[in-house]
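All protein chains but one are shown at their positions in the complex.
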Amino acid sequence: MEQEKVTVTVNGLRYERLVEPRRLLCDFIRQDLGLPGTHVGCEHGVCGMCTVLVNGQTARSCLMFAVQADGASITTVEGVGTPSKMHPLQQAFWEKHGLQCGFCTPAMLVTALELLNHNPTPSRDEIREAISSNLCRCTGYQTIVDSVEHAATLMRGGV
Amino acid sequence: MTTQQTGYRWIGQSMKRVEDPRLLTGRGQYVDDIALPNMTYAAALRSPHAHARIRSIDTSKAKAVPGVILVMTGAEAAQQTGPLPCFASPPVTQYCIAVDRVRHVGEAVAAVVAESRYIAEDAADLIEVEYEPLPVVTDPEEAIRSTGDAVLHPERGPNNIALQRTLTFGPVDEDFAKADVVVRRKLRWPRSGAQPMETVGALASYDDATGKFSIYANTSMYNYVGWLMAMSLKVPAHKLNIIPTMAGGSFGSKLFTHKVPILAATLARACGRPVKYVEDRIDNIMNCDNHGSDRIYDLELALKKDGTMLSLRMTVIDDYGAYLQFGVGHHGNALAQLTGPYRIKSAQVSLTAVMTNKGQQGAYRGFGSEVNNFAVERMADAAAEALKMDPVDIRRKNFIQPDQFPYKIPTGNVYDSGNYEAVLDKALGMADYHGWRRKQHEARKEGRYVGIGLVSCQERSVFSATEFWFWNHEPGFALTSSPDSVDIKIDPTGKAFVRLHAPFWGNSPETVATQVLAEQLTIDPVDITVTYADTDSGLPGTGPGGSRYTVMIAGAIAGAAKEIKEKMFKVAAHLLEASESDLELRDGRVSVRGTDRGMSIGEIALQAHYFKLSLPADFRSGLDARYTYDHPYTTLPNADRTDMGVFYPIMGHMCHIPIIEVDIETGQIKFLKYVAVHDAGTVVNPMTLAGHIRGGTVQGIGSALYEHYYYDSSGQLLTANFADYLIPTLMEAPENIEVGHVVTPSPYTEYGIKGGGEGGRMGAPAALASAVEDALKPLGIKIDGLPIRPVLLREMIREAQQRRTEDGAAEDLQGPSDWSGRSSREHLGGPPGNAER
Partner (left out) sequence: MKPAPFSYVRPMTVEEALFALAQQGDEAKVLAGGQSLIAMMNLRLLKPRCLVDINRVAALDYIRQDNGTLAIGALTRQSAAETSPLVLQHCPLMTEAIQYIAHRPIRNRGTVGGNLAHADPTSELPAVAVATDATFVVRSANGQRTILAADFFVGHLTTALRPDELLTEVRVPPWRPAGQGWSFMEVSPRKGDYALVGVAATLQVKDGACQAARLVYNGVAGRAQRVPEAERALVGRNADEAAFREAASIASQRVDPHSDFHATAAYRRDLVNTLTRRALAQALARCGKRSA
């Protein structure tokens, strides 16, 4: 099988791999780079579980081939924060119960990150609009909106 | 928000969850995140036919694909692996890969193992199967009459009736004879399902040196009935170790997922390498063995003129699909709260469970009782309408009263405690019910259709075991136990280690265990760690489901903690030269009451582990305990099944009041307000309980308005992807589900906790039906079925408008001409809904 060379920067680290052109970016990130925090839910672009940031913008990693990310800078949940050094978004999701099973959470976090990077003071409606791209089956969404709203406050230095 | 008794340090706190730091940072270690050296990947070939004989399968082209390791047909798999576990009596034979015959679309007919999932799918595409189509049955009423080739399991009998039985509780005929009014309604509850964001998966390996399987899986109940998987795999139970992984949601659907682990294990044994099989979304929709109830009800409610409910008759047809893994347990479950919160004196249920060419039923948040709630609450509304009573008043009139508990309902189940009027009143107040009735009146004058729904539903919690079999003519394996266990050790440094024997499946078992143990031992939650046992180390563990795990963990931890406290007191009494009866445990120290003499738990633990000779001679070293907590209150059914015994006595309750507006021109529904007041007894963690209530409510909204596994008459599943199976997004959910609590502690459980995990889904579907019907009252529209999709609602509205036109009264039915220009917020003070985006 024909292989293509892919060079990407993920969470600040540079990776170089050979992949088949058909390899989906989500499988590349999870399996080839060993970063399983990005989840796969439907593989047809509806549920949003596999959302990552590609050059700062949200993208469904099940609807991109790894070869397309050649040269790109990608952020996954592993690059948002760690348990000992949580990002304010993670802190806010923890405090406001923005997750239950946690499966949609990595995608919710990077989606919220895109929003807050562009709009540090979003209204609840703006948060709702942004988050509506991703399904969550546990929370009913309300506490996710609370979490993002709280994160915006934390990121502005509030409490 | 909560009005429970005080005096607890950790119980009742909205403590941040212990599970979260790893889930928030991508370290959840869900089943698909686990990798083993030399791992392979499996894919299944799915049947395109709903019902067909498999004439032949040619796998030669698939086997020739580079990177393919194994291709296996059902017949080949059946040579190694027997039928899947089945709780029906008599059982229905199902294999991990179909043998000879497929019975629904999506059923696996062959599996491929390859170096990558990509290659496995390439090869699956090349498998050639010759099918001989058989007659397809998808209509449950038609299934009752099926004969010949349309019978799915001829070895089980000459028709598609899985079970038919009538149960009568109390003097039903006499009560109907006494009635002033009999209200009748036919209802349709359609097939929907849990569809957690994570599908079912397993990573299996087989060590032929030891003859033992190891399976990582996101299943549950492995420490209850996991050994059944070993039987299917034809190995002794100690040759199978099931290692739980965190589950990305279950909602019942991972209760006991056996097919995927057994398939992965079968393939692993055959190819000699670890095999990962994770369902893709299409598999999980078509072939997950976990579709929800699919029922047709004919209901009769007998009442006195004054609204007193006397007796309830139900005739139910339930379409179980192609297999029957849990028997008709769902109908056993519904008997726990058959008559709702009402003093209905007698009841009868005639059940016909049928088999059709659809995916089989499993468990989905409510396990059949959410459907019963829908039926009972629709009848309460119908009765109110028939008697021209307010829907609030008819409920209030019939509620079981607080001084009547424990209360035995006609089926024999006992309700432990409750205060239904308190829940109702709280909800009415939070919703400003009477204010909204006035607003509704004003809105109608403007040609706008605002509806106020109201339901008062039961949430039975903490299932026991008899419901699985007591409907059966031949009970089969008539088990009566449903225990859960923990083991706890305090290590030499005084830190606490808790091991659970059932998995995380989206709930908060680590947090609950931590809060309860912190309360019990007066220690800080940061000094507690929680892990999960596999089957090798497992104690009896029925696990989550039926809103049981919080109650069961609390009971088990309290039991184990008591033993640990006794050991600590023994050590402390000896070393402090005090009497045990003079000691107290407080703030992590055992002290002589009234003095400053004491030892910390860490000091005691060090002594208990290393200083045997300083301790009483009969002291066994260490500081640990294991405890198996049985279901607190189960009794047997009687022989003729006129009394099913006590099997689900921990009784929660809820009142939901959704306020909605219907756009009669598009049939779309938007939320103006949503209030949910629950009684889950003593609340362990208000934050996580509210999470279940809200999340369950939105799932219930999905069931009520959006979601449908819709099979056409040829058995094709038309909603087999996430673009067609419509899980609510944030925009379909109410902006604010206002949650309230009323606390009536259970007399039967530790701390008085009741379960609350099934949350809002027990009430929301009935509440939405009530609200939509209320909104469209001027048009005379009845909501007898779900989901209330805009296309169907608009059809009913169109017909109603035509009826009215024929009656010459069409003018008032036109929507406001400038609808598009205004939002309801301006008019009614509610939040914006989703009709305009």
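Chains: A and B, in written order; residue numbering restarts at 1 for each.
Rule of thumb we're sticking to: a contact is a pair of C-beta atoms (placed from the backbone, for glycine too) under 8 Å apart; a residue touches a chain by one contact, two chains touch by 3 or more.
All figures in this text were calculated on a predicted structure; none of them were measured in a lab.
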Pick from A:Thr76, A:Gln100 or A:Ser132: which residue touches the chain that isn't shown?
A:Ser132
Where B:Leu479, B:Met731 or B:Leu779 are the choices, the one touching the absent chain is B:Met731
Quickly run down the residues of subunit A that touch the omitted chain.
1-2, 4, 20-22, 24, 27, 43-45, 48, 51, 54, 57-60, 62-65, 67-68, 111, 114, 129-130, 132-133
Logged for subunit B, residues touching the omitted partner chain are 117-118, 121-122, 125, 280-282, 665-668, 706, 710, 718-719, 721, 723-724, 726, 728-732, 789-791, 794-795, 798, 817-821, 834, 837
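We adopt the following convention: only the chains that are shown with their structure count from here on.
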Need the CA-centroid distance for the pair subunit A / subunit B, whole Å please.
29
Note which residues of subunit B are touching subunit A in the complex, please.
14, 16-17, 19-30, 32-33, 35, 117-118, 194-199, 246-251, 280-281, 505-508, 687-688, 690-691, 694-699, 721-723, 727, 729-731, 733-737, 760, 832
Touching residues (chain side subunit A, partner subunit B) in the complex:
20, 22-23, 27, 30-31, 35-44, 46-47, 49, 76-78, 80-83, 86, 90, 93-95, 97, 99-106, 109, 124-125, 128, 131-133, 135-145
